[in-house]
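In this view, the complex is presented without one of its protein chains, the others remaining in place.
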Amino acid sequence: MPVSWSSPVRFVECDQQGVVFNAHYLVWADEASMVWWSSAGLPWDDLVSRADPVVKASALEWSSPARWGDTVTVDAGAERLGRTSVTVRFTVRVGERVCCVVRNTYVATVGGAAVPWPDDVRARLEAVSAG
Amino acid sequence: MPVSWSSPVRFVECDQQGVVFNAHYLVWADEASMVWWSSAGLPWDDLVSRADPVVKASALEWSSPARWGDTVTVDAGAERLGRTSVTVRFTVRVGERVCCVVRNTYVATVGGAAVPWPDDVRARLEAVSAG
Amino acid sequence: MPVSWSSPVRFVECDQQGVVFNAHYLVWADEASMVWWSSAGLPWDDLVSRADPVVKASALEWSSPARWGDTVTVDAGAERLGRTSVTVRFTVRVGERVCCVVRNTYVATVGGAAVPWPDDVRARLEAVSAG
Partner (left out) sequence: MPVSWSSPVRFVECDQQGVVFNAHYLVWADEASMVWWSSAGLPWDDLVSRADPVVKASALEWSSPARWGDTVTVDAGAERLGRTSVTVRFTVRVGERVCCVVRNTYVATVGGAAVPWPDDVRARLEAVSAG
């Protein structure tokens, strides 16, 4: 049961090659991540003040382009939970056609340094990672 | 003696009609405004904490497109100083060819409401408005 | 009966002052314009090849900020129809609270020069301008 975010492709997101410019996939993943964090019981606004998560790494793989006129849906799900990090997979698709898979690794920080997740945050991340 | 900011047009700024998308002119005006505020002795970082200026109105007129491969220059100069506001004119050009004139009206605020410029801020704005 | 477009504010659209950066209002107006052109029976994809409209002028007036967590709605309606141009008003609001009014003036062009609207395009614009 993936958590999803969806939006029509915006005209401004398409470049002069007629396809969505690659950077916008990170924007969409970010929006989907907000839905995902909320669905885990960890709304971003609240989480920022408690674990200050930052994106440590991101990997994107494209398999087909999105274009103006398309509506993209982004399915989000936890892929790997670590002591200080969690990797979330975002599948960007137009209908059933997959355009891109984005994997973001978030790290809990204090003063910029990685730290273990607070216990209750970890409990919630475990619940959705097992799901 | 206008204050200027300049940058090559970025690929991402061009839409699928092959020209710079209109919203980016406000981004460029914003960057030029930072140079202009600094040149007036009012660096933005410092000004925000003292007068909290917000853009109240913006007017743009295009006369020719900018394209990928062009380098845009934005000349900034004060156009009108009011009790609570200042209007700055930004001329966006590629070489001598003008692409767009942007006029931004900035208003000093406290708690979101317009207030007169602090005296020393006003003195500096008068100096550059007369210049 | 205004034509509307709506979207949650995206995290990336908010600047470090915590409010939506001004350029994004032009992006939203552009998305709403696509809905408006379609509702007038002039879908953009088709219109571009027949009248090549460009935004000649844009005027924005802000009355309150939009923030992350808000959902913006943009109501679009024709304001003034000219021989070669049409001005469309976009009211950006969060619920009933108006954030910004954007007025875009579109001009029909051939080779970059303003030309009268094709007759059938004009007929459709008259229909929605009278409405």
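The chains carry the letters A, B and C, assigned in the order they are written, with residues numbered from 1 in each.
Criterion: contacts are C-beta pairs under 8 Å (C-beta built on N, C-alpha and C of every residue); 3 or more make two chains touch, one makes a residue touch a chain.
Quick caveat, the model's predicted, so the values are computed rather than measured.
> Write down which of B:27, B:57, B:98 or B:114 is the residue touching the left-out chain.
In the complete complex, the chain left out is touched by residue B:27.
> Of B:10, B:50, B:83 or B:97, which one is in contact with the hidden chain?
Result: among the candidates, B:10 touches the missing chain.
> If you put the missing chain back, which residues of chain C would it touch?
11-12, 14-18, 21, 23, 68
> Could I get the residues of chain A that touch the absent chain, sorted low to high?
Residues 17, 21-24, 26-27, 30, 48, 54-62, 64-65, 112 of chain A touch the chain absent from view.
> For review purposes, identify every residue of chain B that touches the missing chain, sorted by number.
These residues of chain B touch the chain that is not shown: 7-8, 10-12, 27, 30-31, 34, 44-45, 69.
Throughout what follows, only the chains that are shown with their structure count from here on.
> Where the CA atoms of chain B average out and where those of chain C average out, how many Å apart are those spots?
Here the centre of chain C sits 22 Å away from the centre of chain B.
> When the C-alpha atoms of chain A and chain C are each averaged to a single point, how far apart are the two points in Å?
Those two chain centres are 30 Å apart.
> Any idea how many Å lie between the Cα centroids of chain A and chain B?
Their C-alpha centroids are separated by 34 Å.
> Pull out every residue in chain B that's touching 2 or more other chains.
17, 21, 23
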